[in-house]
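Let's turn to chain A:
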Amino acid sequence: MDTSTALAATNIELRYGASQALYGVGITAQVGRVTCLLGRNGVGKTSLLRAISGRHLPSAGQITWQGEDITRLPPQARAQRGIAYVPQGREIFSQLTVLENLQTGFAVLPREQRSVPGEIYDLFPVLRTMLKRRGGDLSGGQQQQLAIARALVTRPKLLILDEPTEGIQPSIIKDIQAVIEHLRRQGDMAILLVEQYFDFAHALADDWAVMDRGEIVLSGDRSSMDAEAVKQAMMV
Partner candidate 1 sequence: MKRWTKILSLLAVLLTSMAANANDFEAQVLRLIEAGFPEKARLVPELAQSGDDRALDILNAWNDGELYFVRSPDRVVFAESTDDGITVTDVLNGEVTEGLGRRAVRSVSVNNALRQTLGVTLGAMRLSTGSNAQRLDAAQRLLRAADPENRALIETALETETNEAVRRELLHNIALLDFNYGTVPVQLAALNTLQDSLNSDVRNALTSKLAAAETDPQVRAEVEQVLEKIEGRVRFFRQMDNVFFGLSLGSVLLLAAIGLAITFGVMGVINMAHGEMMMLGAYTTFVVQKFLPVSLDYSLLVAVPLAFLVAGAVGVLMERGIIRFLYGRPLETLLATFGISLILQQAVRSIFGPLNQAVANPSWMSGSWVINGAFSITYNRLFIVIFAIMVFLSLLFVLRHTRFGLQMRAVTQNRAMANSMGIRSGWVDALTFGLGSGVAGIAGVALSQLTNVGPNLGQAYIIDSFLVVVFGGVGNLWGTLVAALSLGVANKLIEPYTGAVLAKIVLLIGVILFIQKRPRGLFALKGRAVEG
Partner candidate 2 sequence: DTIKVGVLHSLSGTMAISETTLKDTVLMMVEQQNAAGGLLGKQLEAVVVDPASDWPRFAELTRDLLERQEVDVIFGAWTSVSRKSVLPVIEELNGLMFYPVQYEGEESSKNIFYTGAAPNQQAIPAVDYLMDELGVERFVLAGTDYVYPRTTNRILESYLLARGVAPEDIMINYTPFSHSDWQTIVSDIRTFGSTGKKTAVVSTINGDANVPFYIELGNQGVSAEDIPVIAFSVGEEELSGFDTSPLVGHLAAWNYFMSAESNANDEFIESWWDFIGDEDRVTNDPMEATYIGFSMWAEAVEKAGTTDVDAVREAMYGIVVPNLTGGYAVMNTNHHLTKPVLIGEIQADGQFQTVWQTAGGVIGDAWTNFLPESAKIVADWSAPISCGNYNIETSVCSGQNYE
């Protein structure tokens, strides 16, 4: 295995009660690269991220992170190891203020690092003006921004993003794209991105994979990301 392969999930199977959502999925993420996962509704993208973030234990398969088997670790232990998750649906702590939402990211940080990096406010200026507002009161797009910011507060080594552009205005999508590029350039973070929006994915992806019905049906790297083929794979 490639030494830069920080995250490797192999043969993941995942079931919800009686129904199976993933059938032997494998994916990797490398430090300094963006891995992009595409696929129609309900094919299992979120399910895969749930397995990686520890929300839902897979019924088979293995997940390693920096060489360590984390398949059965609880989510908080993964967070301690630098894995941050921006879930689909935002999952803002609605009764906490914006600032407090950001501060929940301190749990994994040593005392001296417990502050919100200024760049976060540069990226999402609206948050700075709303620090005292309750997270739940924000608009949908504002919440999405908060969710990304909250993940960044933890200074992650693996950033998992589930459809981060959902509900966000075009200008900020561009900014997010710039940030992800910036993070990639810094080269100390692996990024795993689920996205439906092809242009966005295309602009960012170093590696990519398309899922259908719980399986990876197509994958490749930047050079092989062909719009037609991908779109084809994503149709029925």
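Rule of thumb we're sticking to: a contact is a pair of C-beta atoms (placed from the backbone, for glycine too) under 8 Å apart; a residue touches a chain by one contact, two chains touch by 3 or more; residues count from 1.
As a selection rule, all candidates are chains of the complex that A comes from, given by their letters.
No experiment lies behind these values; they were computed from the predicted model shown.
Engineer: Which numbered chain among 1 or 2 touches chain A in this complex, counting any copy?
Structural biologist: 1
Engineer: How about chain A: which of its residues touch candidate 1 in the complex?
Structural biologist: These residues of chain A touch candidate 1: 53-55, 74-76, 79-80, 84-85, 87, 91-96, 100, 103-108, 134-137, 150, 154.
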